[in-house]
Every structure is written in structure tokens, then in C-alpha cells.
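Every protein chain of the complex appears in place save one, which is left out.
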Amino acid sequence: MNIQVLADLWPFMVCVITLFVIGFYCLIVTLNLIRALIGIEILIKAITLLIIVVGYVSGHSALTQSLVITMIVIEAVIITIAVGLVVGIYRKTGSLDSRNIRNLKG
Amino acid sequence: MNTNNIFLPIIIPLIGALCALVSFKKLRFLLESSAFVIAAVNLILAVILFKENISLNIPWVLGLEFSLRLYHFSAFILLSVAGFGFLVTLYSLRFLRGKEYANQFYGYLFLTLSLANGAVLANNLILMLFFWEGLLLTLFGMIAIGNKNAFQTATKAFIIVGISDLALMLGIALTAYLAGTARISNIHLPLDTLGSIAFILMAIGAISKAGSMPFHSWIPDAALDAPLPFMALLPASLEKLLGIYLLARITLDMFILTTHSAMSTLLMAIGAITIILAVMMALIQKDYKRLLSYHAISQVGYMILGIGTAVPVGIVGGLFHMVNNALYKSCLFLTGGAVEKQAGTTSLEKLGGLGRNMPVTFICYLITAAAISGVPPFNGFFSKELIYDGALERGKIFYLAAIVGSFLTAASFLKLGHAAFLGKRSEENKNIREVPLSMLIPMIVIAATCVIFGVFNALPIKYLIQPVLGEGLLEGHNFSGFPTNMFLVAVTVIVLIAAFLNHLFGVKKSGSGLHASDHIRNAPVLVKIYDLALKRFFDPYEWGLKFSRLLADISWAVDRSIDWIYDKFSVNLTYSLSRQISALQSGNYSLYVVWSLVGAMLVFVLFFIK
Amino acid sequence: MMHTLVLFPFFALIILNLPLRVIFRRLSFWVVFALSLIQIFLVFFPQNAFWGTHFNFLNTFFRFNLSADGLSMVMLLSIGIVTLTALLVARQMITDSDRMALFCSLLLIAMAGMNGAVLVRDIFSLYVFLEITAVASYIMIAFDKNIFSFEGAFKYLVLSAVATAMMITAIALVILFSGSTEFYLINYAIRASAHTSLIVLSLGLFLCGFFIKAGLIPFHSWLPDAYSSAPAPVSIFLAGIVTKTTGVYTLIRIFISIFGFNGQSQRILLLAGIISVVIGAIAAITQKDFKRMLAYSSISQVGYIILGLGCASSLGIAGAILHIFNHSVFKSLLFVNSAAVETQTGKTNMDEISGLGEKMPVTAVTSTLGALSCAGIPPLAGFWSKLLIILALWVGGLHVYAVVAILSSVLTLAYLLSIQRKLFFIKGNSEENSQIKEAGFGISLASTLLAFISLATGVFFPFIINSFIVPFGKIFGRF
Partner (left out) sequence: MNLHLVILIALIFAALWTVMTRSLIRSAIGLALTSAILTIVMFALNAPLAAVFELSVCAGLISVLFVSTISLTHPLSRQEILQHMKDRLTRFWYLPILVAVCAIILSALDIKFSLKLPAHETENDVRVVLWNLRQFDILGQIIVLLSGVFGVVILFREKNKK
């Protein structure tokens, strides 16, 4: 690791933060359940990028790579489950509109 | 003798109480026999212990000591308590037969005996208070098992006696603080400012136990509602004994009551007022038991007057009067009970001419009524003479009150005797018979004792009462024998004759024994006072009720507004808040994410605010 | 020895789902039953020679960095108890043996996940095992496959994903300044380095992530929806232990093992705690649904735990840990009771149910005990832990917090007793209630057991304080 690398860190950080903004915006604003999942996916992309950058900068890229591999597996499973839930909701309500899942309130 | 025997007077009645409370209704014989045996054992024990002098101090919880002391005064009271307990038990055996509450009554009776013995023996103020409060509970219980009004009356008694016990408690606390010890035999306090307060507080406890004004008002009510043996036992004898015992203890031992002190005058004033007011109320009663109950109050006045004089002759008179009163008053209540048992009522309107049906009862009544009126040579005469003597020494006004009380007492008993035992007998009373022997025996024994204590008055005075004062206080006097002050005797005799004449006048005017006192009742000024009194205008309890009702109204208003704050305002506020929060939970997950992000921002803001 | 707690459920899971499932299907209940009992046993006898000798060979295959301190032990005990309870209730409520086998497998996964999360000493492994627990929870919430359960599970998933995102970001930052993911190395790095802004950033992200998982206000919103939509045994499991492990335990762990306390973090904990305590209790008052009310109550109780943690004193942390245990007992108990009411009447709306006391005496009595414990009435268990927390607040000079905590306790008592009265003790509609019986053996057994634990913990508290709390004080003495 050297000073040059550290100096280059900031553009990556900017990219990560921007991806976070896009992901959260999508998650909050969309009314489509699948697009909400895509928002979550973009969040995960941002995190993946962050970890890799951190590993690159700090010189622990083996560690961070293994972490990223584990994370990708887990997120894949979570997205699978989420898709399962979305399909279930679609079967019950006939649409992917998130306004259909506002039954539980109060 | 073993020191531990001092526990027996407390334990034996306690065993009796437990036996009685657990016994089944079916086993009436067992209940009655065990009650009789326990009462008898208690009496024998008191006799055996009479000459003993035992002192016992055991360290107890919280640094207090469990200390009992048996000496001539407490032994004397112990004997009296045991004696009355025995006689009342004997009487109750028949009176309570077939009553639902018999086992409860015996239980309370023995509990009362046990606690009374404890209170008499206690040589520690705290310990005494413990027994004293126990008596409050048994008092409540005994009244409450009477007729259907009894519970209300019991509550009234409980409140009145409870308040005065509270005063006693404060007094005890103050006394123990001032004296630095709670052991009664070590306390000798002067009556300075704090001492006077302590004295007054403890005296309130004592005289309210004895039933003096203004703590009397539950007694006439209880007379109607509670079981009759209760009246003979508690207000008539036991409570008087305990109250006056405590009063004597605080005036003789614990505080140094000098002859011309304000406290002494205060006590005498209370005594005098009690005598007059209670006997005036007694005069107009139309119920056997109620009339007697007012006399029970009135007689306390004599005792307080006597002890309050703080001169030897008065104190001896007061204590002697205490014994005498316990005797004749309980006997009078027992005759009342006999009448109630046989005639089914105690209302004087329905009674009359029972003297022929119940001769023994009548004779007992005659003797004891003469004794209470102060007719020589019965015991009442001698004690009253001593009290007159003492009162005259302190001031003519007290003597005057005492003698007027005596006149009215005599008048009211003439009226009572006339209305109940003489006069015209109604048809339904034709078949009334004399009461059974077990009820007669106590009456006869007590009446006989009245005569004996009168004729041989040296017996109680020399052996029972004068030792209490001790040689130092007596200064070589001996108050037994026939009164020495012939002037007083003459006045007494004149008063009694006047009372008799007054009665004849009343009978002639109204035409019956029952209304013989109506001319006094209808006298110009008195009529209004009486009217007010009958409306319970002079009953402090009623005042208290009215005052507390007023207080209740005020606090009701305050309470409503506070309640509104609690009940409506805060609840509605909480509910509306709750609904607002629920409304925020709209079910939209996007909103949830937004909240979480806002929360995260707040967390970071908090982190960077130092 | 501790690795067996993760490996046994894992092996059991594989064996039960081998192609011979037809045979093992019937066994699955007993396997989970035995495993949870073993776990409880292990907590009480951690040094037992049997585990030391017979299972050491596993160490040669696996190199796991696991250890258990007092906090982990309490969590393991709670996990064992709540799993057992959920299992007993599930046996009563899930009749189809195929579905029961699936449920048991999910329980095993969640159990392995939570045990792992409690035992690991590596921040990334902690994340992995939290995710295992979370995945199992999503599936369990959606187990009934009706629209409500899908909705609850989806909301939990979305919020949980947000929490995960925050948490991994924080982990990345931690790696950036410490170069490691192990607790003690991070702790060294924090003490040694001066990158305060990075440390604060990562701590803040951790806090937010775990606040979401623990359901503190204003991060709570998924919690009532998920609890109320889940099937009854899953509600018990979620409320009793899942959120406590994934949110509360992790919070305590990162504070005591990694970051330590400072003024700012303490203030955040206290504020989050007190807001949750008050708002959770207020929101619970007007709830119509039994389970939803309990969910809000859960938020409020978690607030107490966080308050105890926020004291940053050993007394407060001991109170917090004890309250986790007590909460997992009494809240599971109340959810078991709600399951009993739900199975017997078919309703969860409190306005439609009343006067069950005569018909369901066991439920009535045990739920009253649970409610009193929850409200902190002596001598039940909840009283002592709340007392410790409030005492710690007072001793720490946080008088306002202490007073508010006591007042909210009154509020808790108010709403819990009012529902007790409504459901069990007033006269109900006798026609409607005529068919209702006591819930079956499994539910009654579970509720009786939990009520007994709650009572025994309270009554024998003086013994417990000597054998558990004082050791806690030693462990956390350095903070």
C-alpha cells in the first residue's frame, strides 16, 4: 500500500456512495416489488465494491475476496427467498404492486 | 413460685379461645364445659397468684423487652378480671344456648381475658400497647356478632376507640421518649409542657377505654346491638377496670400528679361533666339496657373525678368505686339480660310488674340499684362518700356536680325499677318465669358481694386498695369504716330522700313509673337540650361524621378534578398519542425504510454533537 | 466443545433430509427436542467431561474460533428454552407431519445460526450467522403462505437487507482501519489508532443496523407486522429469541468486545432505549390484536435492555443480560398463551374474545404470571431485572431516565392487565365460549414450564445473583 493508492481511494468512495443513493432511492420510491429487489441488489453491489476497494487499499485482498465470495452466496440465497416471497404475493394478489401489501398496519 | 407462672394468665385463656373457636356447633356440651373449666381455672389461678410479687424481663424483638410485672395492684385487677370473666361465662352458658354465634363469643371472650391479663401484667409500654390494640380487635369482633345493626355499631366503636388508641400510642411514644425507657416501673415523669401532653394523650387512651365522655357514644348503641353478656363484661366491668387501672397507673406511678395541678383539675372537670351529662341522658331512656349503659358512662365520671382529685381520699374512693361499679353494674346488666331472656324484650314500655314473676332477679336488682344510688349500707355509698370527700377538698363545684349526679342516679333507678318490676303487669307477661339457676348464681353472688363490700368495707379498702397507694401517699390514714364526715352523710341522705319524693311526685303527675322523670325532661330549659341530645347533637361521633361528610364533599370535588386529569385527560392523551403512533404505522414498507434512514441520520447527528 | 452446538444441528439437518426422509421425518421432532435439551444441559454443565473427551476429535477437522463467556451462556440457555417452547407449540399447531419435518429443519437452521452468532469471535462470521438466522426466519414467517405472512416476511426482509447493508459497510470500514475481522484485533486497533471519524462512522453504522434488527424506535416498523403475521410458533421464536440474538445480543457484544463505551454512544443508547420504552408502551395500549400488542410490548422491553446497556456500568449490563433472559421467557410465555387463544377461538382480535378464564384455566393463570413478570411485579423474574436496570440508571446519575422507566412500567402493567381482564376474567359470551376447551398438552406444558421458570427465577433470585450476576460483574468490570 502506498500514498498513491490512498489518494485514489476517494473516487471509489464517491462511486460507492452514489450507488448507495441510487439503491436506496429505488427501494423507497418504486411501487414494483421486483424493482425494490433490484434496488437491494444495487445496494449489495455498492457494498461489494466497497469491500474490494478496502481490501485493495489495505493490502488484505485475500481476506476481502473470501469475504466477498461468502457474501455473494448469502445475498444470492436472500434474493432467492425474496423472489419466492414476491412470487407468493403475486399469486395471492395478481400483481406486483407494493400497494397491495399494506394490510398490516396500526 | 416459678417466675414463668406469670405467663399462665395470658396463656390459659388463649387456649380457651382457640378451643372455642375451633369447636363444632354440634359439640355444644364440650364447648360449654370447656369454657366453664377454663374460666374457673383462670379464676383459681388469679387467686393463687394474688399474693405473689413477680417481675420478669426477657429481651424481645427489636431491642424491646418482654417484661411483665405482678404486684398487688395488678394482682388485684387480675383477680377482678378473672372473677368477672368467670361470672359472665357462667351466665353466658345459659344465655347463649342455641345462639349461632356461641363459639365465636366464647372465643372472643377468652381472647379478651387473655389480652386484658396481658395488658394488666405488662410492664413495658410497647407490650401493653400490643395487648391494648388486641382488645380493640376483640371489642370489634364481639359487637359485630350481635344483631343486624351490630356491624355498623362495631365500626363506630372501632373508630372511636381506635382514635383514642391512636392518642394512647402517641402518648406512649412521647412518654418513652421523655423517660428514655419503656419499662413502666422505671418511669416517673414530672408534668412539664411535654410531660403534660404525654399525660393528656395517655389519659385519653385510658378514659376512653373506661367509656368516659366524650368517647362514650358507642356504648349506648352497643347496648342494643351487641350480645348482652358482652355488655356485662366489657363496658360494665372489664373496660372500666382496665381504663381506670391505666389511669391510676399514669396518675400514681408514671407521672407525678400534684394536688393543685392543671391536669388534676382537667381530669376532675371531665369526670364531673361525664357524671352530669350521662346521667341526664340515662334518666330519659325507655330501654332497660340503654338506660344502664348511660349509667355505665356516668359512673366512670365518679372514678375519674375521684382519681383526678389527686388527694388520697379521692383516689381511694375512685378505685373503690371502680370495684363497686364493676360489681353492681355487671349485676344490673345481668338482671337486664335475665329480663330480656324471659320477656323477650328490654323496652320499658312493654315491661312491668315482673317483680312477682322473677323475685330473685328483682331482689338482686333492688340491692344493686340501691348500691349504685349510694344508699347506705351498700358498697356504693361508701365509695361515693370518699369521692365526695375528695371533691369537696378540691372545690365545691365538683362536689355539687357529684351530688346532683347522685340525685339523678337515684331518680332514674327508681324509675327503672318501678317501670320494670312494679306497676301493672301486661297480659303477655303473665307466664314469665324466673331464669335458670346458672344465670341466677352470678347475680346472687355479685349482689351479695355488694352487701359484703358495703358492710365490711374494710375488707376491700384495707387489703385491696390502700396497698396500691402505698404508705407514702396514705400518710397513715385509713379510709375504711363508716364515713367520718357526718355533714356529707347527711347531705347524701337528704338527696336520696329528695330523689324518692321527686319520684313520687313524678308518678303522681304522669300516672306511671315509666314517665316518672318526664317532668324533668319537660322542664323549661332542659327540654330543648334533651331534644337536641336525642337527635345525637352532642355525639362527637356524629359531629365527626358530619365533618367528614363535609370533608368528603370537598375532597370529592378535588378528587373529581384530579380524577378527570387521571381518568379522562391523561387517558385520552395517551390514547390519542397511541392512535397517532399507530397511524404512522401505515403498512407501507418504503415508509419504514425512510424512517430507518432518518433514524440513522439522527444517530450520526447525535454522534457529532458533543 | 462449543462447536458441537453449531455442528450438531447441522449434522442433524443433513441426516434428517437425506433421501431416507420418509423414515427420519417422524424423528425430526424428537431430534430437535433432544438437541435443545442438550443445549440447556450444556449451559449448566459446560465442563462436563463427556463433551470434553468424546467430541474433541471434531477439533481435528474443524478449526473454529469460538468461545463462550457468561453473556453467550445466557443466550445459549435462552435459545434452548425458546426453541423447546416453539417446538412444543408447533407440534400442537402443525398437524401435517411433512410440514412439521420442514418446520423442524428450519428450527435447526435457525438454532445453528443463533448458536453460531452467539459463539463466534469474528465480526464477519457474526454477519454470516445472523443472515442464516434471518433467512430461516423469513421462511418461517411465510410458512403459512397466506398474503399476510408473505407481507410480514417481505417487510422483514427489506428492512433486514437495509440493516445488513449498514452492517457490512461498517465491517468494511473496520477492515480499513484495523485490517482484521476478529474482535480482539479490532479492539486493539481501536485502542491504538486515532482514526476517530472512521471508528465513529463504523460504530454508527453498526448501531443503526442492530437497532433495525432489534426493532428499536424509529427502526421498529417491521416488527409488529412480522410478529403479528407469523404463525404462532414462529411468533414465539421471533419474539422470544431471534430479535434478541440478532439485534440486542449483537449490540451488547460489539460494545463490550469491540468498541467500548464513550459519552456519545452511551447517549444514543439511552435515547433510543427510553424512546422505545415509552412509545412502545403507548402504542401497545390501543392495539386490538393480541399479538400486535405483544409486539409493541416487545419493543418497549427491548428498550429497557438497551437502557441497561446504556448505563455502561457492570450493574446495568448485568441487568440488561438478565432482562434478555427474562424477556425471552415471559414474552415467549405470553406468545404461547396467544397461540393457545388463537387455536381455541380462531381469533386474535381482543374485542371479539372475552371470558376465557373458566374454560382455559392454565392459559389464564400462566398468562397472568407472564404479564406480571413483564410489568415487573415482585417476586417475579421481570421485577429483578428491571430493578437492576433502574438501579443502574439511578446510580449512574440518570435520574430522569430512571423515573421515566418506572412510569412506563406502570403503563406496561396497565395495558397487560387490561388485556388479561378482557380475555380471561370478565364474563364472556357463554354461547360463543361453550365449545372452547383448554389448549392441548404441548401448549399447556410449554406455558406451565415457562411460567415456572419465570416464577423460580424471581423467587430464587438471591441465589441467581450470586451465581450468575456477580460473575457478569467480573467479566464486564473493565468497562
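Read from first to last, the chains carry the letters A, B and C; within each, the first residue is number 1.
Heads up, the rule we're going with is that contacts are C-beta pairs under 8 Å (C-beta built on N, C-alpha and C of every residue); 3 or more make two chains touch, one makes a residue touch a chain.
These numbers were taken from a predicted model, which means no experiment stands behind them.
Displayed chains that the missing chain touches over the full complex: A, C (touch as defined at the top). Listed by residue number, the positions of chain A touching the unshown chain are 1, 6-15, 17-19, 21-23, 25-26, 29-32, 34-35, 37-39, 41-42, 45, 48-49, 52-53, 55-70, 72-74, 76-77, 79-81, 83-88, 90-91, 94-96. Residues of chain C that touch the chain left out of view are 6-7, 10, 13-14, 17, 62-66, 102, 105-106, 109, 112-113, 116, 120, 122, 124-125, 128-129, 131-132, 135-136, 138-139, 142-143, 145, 176-180, 189, 192-193, 195.
Methods note: only the chains that are shown with their structure count from here on.
Chain C has its Cα centroid 65 Å from the Cα centroid of chain B. Between chain A and chain B, the centres computed from C-alpha atoms are 89 Å apart.
Looking at chain C, residues 154-155, 158, 162, 224-225, 287 sit in touch with two or more other chains. Across the assembly, chain A contributes residues 27, 101, 103-106 that each touch 2 or more other chains.
Chain C contributes residues 124, 128, 131, 134-135, 138-139, 142, 145-148, 150-155, 157-158, 161-162, 165, 168-169, 171-173, 175-176, 179-181, 224-225, 228-229, 287-288, 292 to its touches with chain A in the complex. Partner chain B is touched in their complex by these residues of chain A: 24, 27-29, 98-99, 101-106.
For chain C in complex with chain B, the touching residues are 154-155, 158-159, 162-163, 166, 200, 203-205, 207-208, 211-212, 218-219, 221-222, 224-225, 264-265, 267-268, 271-272, 279, 282-287, 411.
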